[in-house]
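Missing here is one protein chain; the remaining ones are kept as they sit in the complex.
Chain lettering (A, B, C, D and E) follows the sequence in which the chains are written, and residue indices restart at 1 in each chain.
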């Protein structure tokens, strides 16, 4: 098996309690430990801040972005940043949230051709500008989102998710973070029923 | 169901015999008709030249490029050209030829991080130069392939496959060519045995 | 004399009959053998597909693109791809078809400043998008051609010529294909009359 | 006075205690409240994660990066991202830590011409790669830092600071975050002595 | 002290009279000799042409561009060209002419966020196009300036200043021209009064 990081990866048992507990909870829910939890655990203080930031953006009830919307932003921007971990891992989650087995590959290769709605298209257009040319953002960009039902707060959400995963993409590229093999197939086939 | 092309798509029965026969043969072998055969059939003369060129490059016994190598070139360069059809369709074939369910997604997102060997890495580095900066190609590029066992003829093969799929990518992007749904899952799961 | 290709160039007598006959016919008509016919003849199967594709796009009676229009697309896109062979050889043909001795140099350096009409300007703008950013093509691009009298079929022609010469540019850059000296002057001076 | 953010900015008194206390502490130390503390306070959960991440990277005793090194990375990468807030605010801190009144402007305009040492030059070269082409990072980049005394852990620090401020730059560009006027002059003139 | 140029720098006393006189006049007025006068003096004939061109563009009474406008163009375009000398030296002059101690840093980092008026914003947008994509200039660019009160002659001024400093930026980057330390602080603090 290939290494999951270019840097040392701690053993679960050597981690502080709060980190181990969260990781075990994820394992319980997902069936395996996503490698990002282990690779970044090399730096506990950064790990905690990273997870707190992640939760502040992706686990919340305000705004009009659906969980699927958020993952779609992650996949589209991570693809442009050529981040293998984020495209594969969040592609899996996107398929599951959107209940569309094809959408992650479409968004990763060329979001303009994906089976998504005009509202999502406008959302991704703004996300890509934040990702690639944030210095050119102006009021008109936020105004262009309004006809699709996005408030200024939604614009903040889109931008913040893009910005946070820009950080994540760079850390994954630094560490050579390897996506778990399980992600590649998740959400592609209907769960077999008993 | 979404349209497979922005342009008219002929009925199989309305096609000239030679075209229909080839398409039926592919259907027989693959189990479905890949949309490229139908979308490009809108122009029979171009279709015939396209297929002849394809066969000259991908169906041949000379050189050291394996079938998997060739598909890997297609996936890596089509990803940079953001061609949905070619990444998805040839990604499927790549998985099958290489017998590696993860390799196509890896190569499509960031070939530098893929589970491929140094020889394939050198091959893709040259292919990317042909794809993106062919005007800078010089003798040194071909010489750099030699230590990996690639002859000048292999360099031609790598370049010609890249060049041909650059054409293909542009036609797929023009027509908005839609990959068949079947491709997305092919080669990801072991064939069920009776 | 400099070599016309980095790869072996076959003797005319060693070529299969169909290839030699076509080449002799071209020589008869043009007065010399354009080097592309010899340089690509190193690979007969590819040569035949290349010529068939070329003829399907450039030798046909349908659509509204004139012969001059087609060559203009070749020159403008080959210049951006920095392909010496195609700019020089097709620049010569462009001068002859358009009966304008200056137009090829203008289009090659900066098509926006060339002595061409608004219809040709719109045509080249679309061709350049196919050449450089085909993943962004959408219905609006094709619609923008309509006011200039271009149908969707014409859009296909423009894109296909661009795509095919993108392939050709890459093969010429791979082989270091040298334009025949004769091309440089063709169409620049009125034929002397007896 | 111009607004410090395109989004609502909370009153200090309306903030949760932990946030207000930290902000007052900063004000005590610096003499004013840097606008980033107020502009991002619009989203308390994100604010807390942001500050935790910041402290994990910039307030620590491990590694060989000096405080000046860290600020230099921030200024160089924020300049490429054209982030006004970070260049101006961290430029001020850089001047103070390095005790060089000219260095921040030099690094912001063209770090290659700055009065910095070869070790810092290698550090910035790696930071710029993380900032602009993180998908191309490989082992050789980390190895190239070693002759300058940088360990792999230092490489993580350089990359993580770059990645975190890439997030920060995008949030500042989103909000149109305005640097406090005080920053522009800080560290440029010797403190007057009584 | 660091060298002010990678090339030999003449002594003031060794210069021809006309050059020395001008340099002494500048020294008289400014309080020091800006390094550009000495670094370029290595080539007297070029120096004279450079100064004549500079004066023709920056020292004149026609047109609607203020002295501040002209310096703003220099700072914005020199920043994109990453020319340390011109950003620092002309940033100082910009602060003085505009009587705004913050404006030079703002324009150098991201002119879109600077405290400038819509007329200056349109002026810089045109200047940046001349700087980066002059081959795309057309009548519409000049027409877009008119609503802000800029005539075609003003467009020439904006473009010519941009073009001249593009030359200057390249010469400063060639010579590694070092800005005088004095420039960094000029215009940032009110002159102390007796």
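Things worth noting here:
One rule holds in what follows: contacts are C-beta pairs under 8 Å (C-beta built on N, C-alpha and C of every residue); 3 or more make two chains touch, one makes a residue touch a chain.
This structure is a prediction, so every number in the text was calculated from the model and none was measured.
Contacts of the undisplayed chain with the visible chains, over the whole complex, involve B, C, D, E.
From the options C:51, C:108, C:145 or C:163, the residue with contact to the unseen chain in the full assembly is C:108. Only one of E:37, E:50 or E:150 touches the chain withheld from this view, namely E:50. Touch with the chain omitted from the figure is made, among E:12, E:33, E:144 or E:160, by E:160.
For the options C:15, C:65 or C:88, the residue in contact with the chain missing from this view is C:88. Against the chain not shown here, chain D presents residues 110, 112-113.
Touching the omitted chain from chain B are residues 135-136, 138. With the whole complex as reference, residues 2, 79, 82-84, 87-88, 101-102, 105-106, 108-110, 113, 115, 173, 176, 181, 184-185, 188-189 of chain C touch the missing chain.
Definition applied: only the chains that are shown with their structure count from here on.
The minimum number of touch steps linking chain A to chain D comes to 1. Taken together, chain B and chain C share the touching chains A.
Of all chains, E has its CA centroid at the greatest distance from the CA centroid of chain B.
When each chain is reduced to the average of its Cα atoms, C sits farthest from chain D. It takes 120 degrees of rotation, in steps of 5, to superpose the Cα atoms of chain A onto those of chain C. In this assembly, the C-alpha centroid of chain A lies 45 Å from the C-alpha centroid of chain E.
In terms of their C-alpha centroids, the spacing between chain A and chain B amounts to 29 Å. Residues of chain B found to touch two or more other chains are 82-83, 110, 113, 173, 176.
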